[in-house]
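In this view, the complex is presented without one of its protein chains, the others remaining in place.
When the chains are written out, they are named A and B in that same order, and each has its own residue count from 1.
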Amino acid sequence: MTAQDDIVPAAALPGTKVRRAFGEVPGLKTLAFCFLAFLYLPIGVLVAYSFNEGNIVMVWTGFSTDWYAQALADADIRKAAMNSLIVAVSATAISTTCATLAALALARGGAFRGKVALLGLISLPLMVPEIVTAVATLVFFSSIGLRLGLGNVIIAHTTFCIPFAFMPIRARLEGMDTTLEQASRDLYASDWETFRLVTLPLLMPGVLAGAMLAFVISMDDFIITLMVAGAGDTTLPVYIYSMIRQGITPEVNAVSSILLLFSIAMVTAYWFTTRQKPGRNIH
Amino acid sequence: MKLKTTLLTSVALTLAAGAVNAEGKLNIYNWTDYTSPEVIEKFEKETGIDVTLDTYDTNETLLAKLQAGATGYDIIVPTSNFVPIFISEGLVQEFDAAELPNFKHVAERWREVDWDPGRKYSVPFTWGSASIAYRPDLLGKTIDSYADFFEPPEAAQGRISVFKSPEEIVNQAHLYLGSPFCSEDPGEMQKVQDLLMAQKPYVLVYSSEGMNDRLLNGDVIISDHWNGYAFKGRELAEEQGKELVYAYPKEGVIGWADNLMIPASAENLENAKTFMNFMMDPENMALQSNFTGYGGPIAGQAEFMDASMRDAPEINAPDDAKVVFSFACSAKAQSLIDRVWTNVLR
Partner (left out) sequence: MANLPENATLRRSLALGPAVLIVGAFMLVPVAIMGVYSFLEAKSFGGVTWSFSGDAYVQLFYERLLDDSLRLSSGYLIIIARSFFLALVATVSCLIVGFPVAWFIARRPLGQRNMWILLITIPFWTNQLVRTFAWIIILGRNGVIEAPFRWAGLLGEGETLGLMYSDFAIAVGLTYTFIPLMVLPIYASLEKLDFSLVEAGADLYSSRWETFSRIVIPLSKPGIVAGCLLVFIPSLGAFIQPDLLGGGKKLMLGTLVQFQFSTARNWPFGSAIAMILLAFVIAFLMLYARAARGAKAMEMRR
């Protein structure tokens, strides 16, 4: 973190009344950390119970790492986890790109007929109950004979991820200042340069938020995947939800913990590579 | 960027894999955690056929999926009451089970069954029962009737867990009331509804998951249960010095039997038959039973099974126990069941 990154609290500037800056509501920090505790308490429990010896999830019987050994040796569950990751990453990439373009067009394209209808269309996947989407999509896929294996699942996921990626990006764009973009054009930057160097960085927090939501939604989807997936395309949620007759075992917790560890490692790696070059962000 | 390339490659590979010629493959669609990995490994080694396993959660899902046109599966595993539906809807292929060499190992009672007369579409697979399990140590008595489930004694009031599945629960009510399954008589169904409504205030949870968890942590004292899952629960309870008993009420328990069938759209017909034949070998079916905790239909498989399972009361019903197999209801009966269920959970 560099000094220029810090927002200087107004109270510290000379000449201002000595009073707490508006944004610094007392207790906000405490609240934020309580919130993190709320978010991570179940995750802590989940990880702790992955070391449960017994074969049921909710009653602690003793410490054991057997479930990890079993999860790592279980080819089905490994494949399901891999499928989930492939689908989630592909659907996130495609839906976020489409959503960014659409949000830009709607925000910067001026007023035109049918704008509200287009907004409605893009939000449509949100409004239909999952099971209906699931059955309808399967009926549609099989009636047009679409058989792309995991591709079918990726298409279905991309579709319902679009509104989730779109909403935060649109919220970001709405009311966003166009002065910087104007200035860039006045300086004879090409449209592409303006987009790449000015608009996109300004938009980035929205894009990141949208992509995160899309990823989370895709990783968790069960009903649509269950219906749309063909032979060999079982994803992790489908696998987990279907363990009903046997009871859900801590193996699932072990797999979740491994995935969690993997994600955290990826994020940390990303974190360390990007913080080497500060000052690239335009603020 | 590198990550992206890798992913794109794997996507491309997956897509390509789907298009490869189906020779030497077998796509099994079964309940989750319901196919012994040892069995699959052995099968692949013996036959050289490459098995892909996918899983579903309920018969309803399987039915809806095939009806909506899903393809690519060579073996499916519907339960007895769904078998006639798959046949009448034309979703499965006809073949002659008796022609498979290992059919001779099938125990007498599983050869000729109501749901597939003459075994023209199916071979038998794992079977089990649905009933209630309870904690005698917390209840302070033993259970020999559904009376304690539907009109629970004080200790169990508010600590009852019921399946979230209308068919089983309506059938249990029928057993208790002495009316037939799939009743089309509104009067009888009214009694079923009244019984379920009267039970509702004492119910803690309607759920078909986590029965052992709730019984063992004491949230629930009497619970709807499956025999194989209850068997695992009892073993765990014994480790913790608790008691968990799978009851055989005098009114009877609901039997179910899973069957291997071949979807009409199957592409690897011969491989599917090879797999069916393979599963009917006593040693292989025993492996399967050991893995799932449910009994199998093969005579002579017992000697290959785990000792703990051979004597387990959950798996081997007492001789005097009544096992009533459920069957597919008519549209009229089904719609009565649906209405009762919606009324109870309104």
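By our rule, contacts are C-beta pairs under 8 Å (C-beta built on N, C-alpha and C of every residue); 3 or more make two chains touch, one makes a residue touch a chain.
What you see is a predicted model; the values in this text were computed from it and never measured.
Asks: From the list B:D54, B:E167 or B:E314, which touches the chain that is not on show?
Replies: B:E167
Asks: For chain A, enumerate the residues touching the unshown chain of the complex.
Replies: Its contact residues with the unshown chain are 1-2, 5-7, 10, 17, 21-25, 28-29, 31-32, 35-36, 38-43, 45-46, 49, 57-58, 97-99, 101-102, 104-106, 109-112, 116, 118, 120-133, 135-137, 139-140, 155-156, 158-160, 162-164, 166-172, 174-177, 202, 205-206, 208-210, 212-213, 215-216, 219-220, 222-223, 236-237, 240-241, 248, 252-253, 256, 259-260, 263-264, 267, 271, 275, 278, 281, 283.
Asks: Which chain B residues touch the hidden chain?
Replies: Against the left-out chain, chain B lists 58, 60-61, 63-64, 67-68, 85, 88-89, 164-167, 186, 189-190, 193, 200, 203-207, 209-210, 213, 217-219, 328, 330-331, 334-336, 338-343, 345-346.
Convention: only the chains that are shown with their structure count from here on.
Asks: Under the touch definition given earlier, write down the residues of chain A that touch chain B in their complex.
Replies: 54-59, 61, 74-76, 82, 86, 89-90, 93, 135, 138-139, 141-143, 147-151, 154, 226-227, 229-234, 238-249
Asks: Which residues of chain B touch chain A in their complex?
Replies: 3-4, 7, 10-11, 14-15, 17-19, 27, 29, 31-34, 37, 52-58, 61, 64-65, 68-73, 208-214, 216-217, 226, 228-229, 232-233, 236, 239-240, 292-293
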